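Here the complex is missing a single protein chain, while all its other protein chains stay put.
And now, chain A:
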Amino acid sequence: MKQILLAEDEEVLRMLIEDTFEDENYMIDVAADGGEAMEFLQNNRYDLVILDYMMPVYTGLEIVEKIRHAETNKHTKILILSAKSQEFEQKQILETGADYFMAKPFSPLKLLELVGDILNENS
């Protein structure tokens, strides 16, 4: 079973994404800020990490950096959620080492679809 980590500080979005993925039988861990996310990452291996761009403690980008320089999840796929939807901003985000980008506000179904594609591609 695929393992996903979601880090999103917005409570309602977090609940929505968590429920959506659990309904589709994904294993999903959820973190409410960058600090919690780092704890999960140190102790578990994930197939995909979904990170909110703006979060307390560590931002999404800081976490990308940490993931890429650590051993455990070095090759995990990273998806960034952000309200920064301008093309150059997206490019900047992807240049830091994230693999995918989804602009906020997003449709939960689209997110599910994208995640499905990412994980299938991977296997």
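Quick notes on this one:
FYI, a residue touches a chain if its C-beta (ideal position, glycine included) is under 8 Å from a C-beta of that chain, and two chains touch if they have at least 3 such contacts; residues count from 1.
Just so we're on the same page, contacts and distances are computed from a predicted model.
According to UniProt, the chain absent from the figure is "Diguanylate cyclase (GGDEF)-like protein", selected among "Amidohydrolase", "peptidylprolyl isomerase", "Diguanylate cyclase (GGDEF)-like protein" or "ABC3 transporter permease C-terminal domain-containing protein". For the chain left out of this panel, the touching residue among A:L13, A:A32, A:V57 or A:L114 is A:L13. Residues 9-13, 15-16, 20, 83, 104-109 are the ones on chain A that touch the missing chain.
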